[in-house]
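Removed from the display is one protein chain of the complex; every other protein chain stays in position.
Lettered A and B in written order, each chain numbered from 1.
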Amino acid sequence: MTQFHKTASTLIAGAKTLPGEYYTSAEIYQRERERIFNSRWLCIGRGEQIPHPGNYLLVNIGTESIIVVRNNNGEVRSFYNVCRHRGTRLCQQSQGTFNNTISCPYHAWSYNLDGELNAAPLMNELDYFCKEDYPLHKVAIETWEGFLFLNLAPNPEPFANAFAPLINKFTQWHLPKLRVAQRIEYNIQANWKLILQNYSECYHCPLVHPKLAQMSFYRSGENDLFSGAILGGFMKLNDNALSLTISGKRCGKPLGEVGGEDLKRVYYYSIFPNLLLSLHPDYVMFHTLWPQSPNQTRIVCEWLFDPNTMAQPGFDPADAVELWDLTNRQDWEICELTQQGVSSRAYTPGVYSSSESLLAAIDQEVLKALAMERVSG
Amino acid sequence: MTQFHKTASTLIAGAKTLPGEYYTSAEIYQRERERIFNSRWLCIGRGEQIPHPGNYLLVNIGTESIIVVRNNNGEVRSFYNVCRHRGTRLCQQSQGTFNNTISCPYHAWSYNLDGELNAAPLMNELDYFCKEDYPLHKVAIETWEGFLFLNLAPNPEPFANAFAPLINKFTQWHLPKLRVAQRIEYNIQANWKLILQNYSECYHCPLVHPKLAQMSFYRSGENDLFSGAILGGFMKLNDNALSLTISGKRCGKPLGEVGGEDLKRVYYYSIFPNLLLSLHPDYVMFHTLWPQSPNQTRIVCEWLFDPNTMAQPGFDPADAVELWDLTNRQDWEICELTQQGVSSRAYTPGVYSSSESLLAAIDQEVLKALAMERVSG
Partner (left out) sequence: MTQFHKTASTLIAGAKTLPGEYYTSAEIYQRERERIFNSRWLCIGRGEQIPHPGNYLLVNIGTESIIVVRNNNGEVRSFYNVCRHRGTRLCQQSQGTFNNTISCPYHAWSYNLDGELNAAPLMNELDYFCKEDYPLHKVAIETWEGFLFLNLAPNPEPFANAFAPLINKFTQWHLPKLRVAQRIEYNIQANWKLILQNYSECYHCPLVHPKLAQMSFYRSGENDLFSGAILGGFMKLNDNALSLTISGKRCGKPLGEVGGEDLKRVYYYSIFPNLLLSLHPDYVMFHTLWPQSPNQTRIVCEWLFDPNTMAQPGFDPADAVELWDLTNRQDWEICELTQQGVSSRAYTPGVYSSSESLLAAIDQEVLKALAMERVSG
């Protein structure tokens, strides 16, 4: 979804949509995998999924499987799910608990929760073999506001740099304390960038989201981040709405210390490349995007609430979930129609309206990441 | 189906079938899409499908979607199904009626039935935007004898040139008056050229079509078009048959002014690249071919009758339809077996018989269109 950028429309003077190949080409997709999804920080969900030492989850990124585990010091570690002996997948269950050891099912090579090789049967017969040389391949991982972020790059950009514009921005929402009340997974036949773009303008809201449009005017609000990898701002709730829910009421009391103007605002941030973060007075929604191919994206949408609110008798997240599930499906359908159209030989880049300034900024970030000169359009 | 070319067998002296790559290579298929299916006139069916202003149908050509619509002057127009703003598909239903306007479901950009952009919300805020610059992308379309033909080329060969050999050739059949009584769609695991080739010889009829072979001798008749893009001629009906039907009887009286020798003939024309036209005394059958991949072709077969005949009590097209549906299925099966064989590394071009002269002519037309020198075989 959905910002109107009031002030910076001059930034986009003449800006046009990307050429069709950016949505269809296998080569560009491959380049995006390498330069974006294997190089940037990716949100993989919430730390609450692995609360205790030994708890793990598997994360699939493209064709890669990553083990994310909490070690005996309570720290989160992550490794490629690949034995150092013959390459066998160590672990198959999507979630579970290790009993101090990650053991290969083929020849019983065993690693501790920090990825060190502890045991390798028979290998002591080879004098040139040294266990210290064969730890699991590490993956960088960070926690921020309760979210987990992976980075597959060998030398990733420091997280604090990449997320500088957001550090301490959302302290009032008390994000680390929140818990997932609902999770819905979608499979969309559209390029991942069309999803980001769709989220980043509300020009389409009156036609595509009649229900949502009743509660928040599509040209209300203002962006505060309008260039770079993190983009967004707020939109205002209409007089008839205290939050974005089917009823227009809040699902419990405001989160943390949210107050003042923020009680009548929804904040929307597109956090390149795979997180969409939507903060309401009473709940937070986030989408994570998982490109599957140039024209397929898996999306996981989760709704976070205060656990105290969730413990109240009669608490029901459906009021929030249903509004957005409806809105999500409307968005996915229009994104799929757009994917089909931009795949046409007749498609040529079109002119962005003044309400689509963030889309031009997303396109710039993509082109920068791909280090490609834009040649046509 | 099926001509025997009596007189011109010297034309094919030494002619051999195409090398296997012409039936299997993704590169040659892509080249065929560009140089043949995106450059030649393609039959898309009958004008009767969109009788009134506003009536439209969607046509899929490869991965393209085309809107074909009757405008307010009763003329047929066609456009790529792609909005000029962000490229969204404008229209999803395969057939329907526009109320004067083709409107994009994403941001409500709206076009009239001639493809001109009438409305584009918010775009008036941008002084450099001019609606006249953003009409829908046009596709050339023509009507001939009640058939509709599209051409995706930017500057297509004039239709009257391309179809010169056929203009006024079939006036006795009163083709524009005829109406579709039946439509059957087939999906065949064979290259589109194998379908054309199969249609263009009756050498296979005694073995593959025992029922048909009883009613029309496989070496009867004569071709009158034996080189170029349009190929064919007639075969004779045996004494036991007044038409090609299960019963051997006609389905009603002869069409239009068909008389004399034509009452005992069936005319078969292969109209490159996607139309097979078969004229019987009492009905007309046509196949349109839609390549899906090097080894997959979708075929639509339709049977046309005089609407007055169709209005008679007891009229039943099944007598004609069943004979040809049986014959079609026999042909598709043998084409699929041929596709499998020509995909073998052991396959080498074979010698055409004297009954297969039109096949050599088809191959020549393909090679000319691809502008490829034939290197092997």
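Keep in mind that, in the parts below, contacts are C-beta pairs under 8 Å (C-beta built on N, C-alpha and C of every residue); 3 or more make two chains touch, one makes a residue touch a chain.
For clarity, every value in this text was computed on a predicted model and none was experimentally measured.
One of A:80, A:111, A:272 or A:305 touches the chain omitted from the figure, and that residue is A:80.
Across B:70, B:107 or B:204, the residue that sits in touch with the chain not pictured is B:204. In the full complex, subunit A touches the hidden chain at residues 38, 63-65, 80-90, 92, 105-108, 121-123, 125-126, 128-129, 134, 137, 152. Even with one chain removed from view, subunit B keeps its contact list with that chain: residues 9, 13-14, 17, 20, 203-204, 206-208, 334, 337-338, 340-348, 350-351, 353-355.
Going forward, only the chains that are shown with their structure count from here on.
Rounded to whole angstrom, the centroid-to-centroid distance between subunit A and subunit B, based on C-alpha atoms, equals 48 Å.
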